[in-house]
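What you see is the complex with one protein chain gone and the rest in place.
Let's look at chain A:
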């Protein structure tokens, strides 16, 4: 069932003792290797979890318990990554890559996927509750800046995540996500670059708010009967009153998938796994799901 000689799982890697015979003057090289192996495995776990959450959306009536457990795992990884600064490095690297002309579409979607799910978890607070407007994690008194890749736009506020506020990550997507959400109905604008989406970030906080809650809503929102209920924010209701709620989730996900030109589902997988070596079998198990995804896309697109 499992390939023989599987690499030891990262849950054990922390316990790996330093190899004997290492020069005691260079203990750090062992530590560094251990650490990078751990981060690679952690990254691959993060990617795997996000794919699971993403695919979860495509299936009929996803299992709420499973989604909650996976989302909690993702949040845990992100917290740890934020605490040791890795998150900042990764997102900066991504934004740098995007800012460069070679803006590969897969990077784009990768970030979106990454942050789309993390937005979901962002809403719930480990440290402190954020007020609605500042929910992106930028209360005025804290020096947070959200990294947004911009090109050809005015200088939109660029931010880096400060380690003191681990919840305030999600650079880049703040610009992208809101517009992604709002343009759900009109996806013609979403064909190309994130840069256009970046304009969304200039629309102000209320849009970010919208982006946040709707995204989080998507993770668990499918489970909710979408009949008029007191809980949804009336402001949100107004903004989205013309959107057909029942198709919203499927639509948004597919829109996200299609926003990258000529990017197929396998490319998404590749791009995510390019963050670090992910285990081989994840591709195999995901491919069958991605075949379904492909099929669904064809039906919706009507090709």
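For this structure, a couple of remarks:
Note that a contact is a pair of C-beta atoms (placed from the backbone, for glycine too) under 8 Å apart; a residue touches a chain by one contact, two chains touch by 3 or more; residues count from 1.
Quick note on the criterion: contacts and distances are computed from a predicted model.
Look at the chain that isn't drawn here: its UniProt entry, checked against "Exosome component 7", "A-type voltage-gated potassium channel KCND1", "Geranylgeranyl transferase type-2 subunit beta" or "Serine/threonine-protein phosphatase 2A 55 kDa regulatory subunit B", names it "Serine/threonine-protein phosphatase 2A 55 kDa regulatory subunit B". Interface note: of A:29, A:63 or A:83, the residue touching the hidden chain in the full complex is A:63. Residue A:77 is the one among A:53, A:77 or A:297 that touches the chain missing from this view. Listed by residue number, the positions of chain A touching the unshown chain are 1-2, 4, 6, 8-12, 41-42, 45, 48, 52, 60-61, 63-66, 68-69, 71-73, 76-77, 120, 122-125, 212-213, 216-217, 219-227, 231, 246-247, 279, 281-282, 285.
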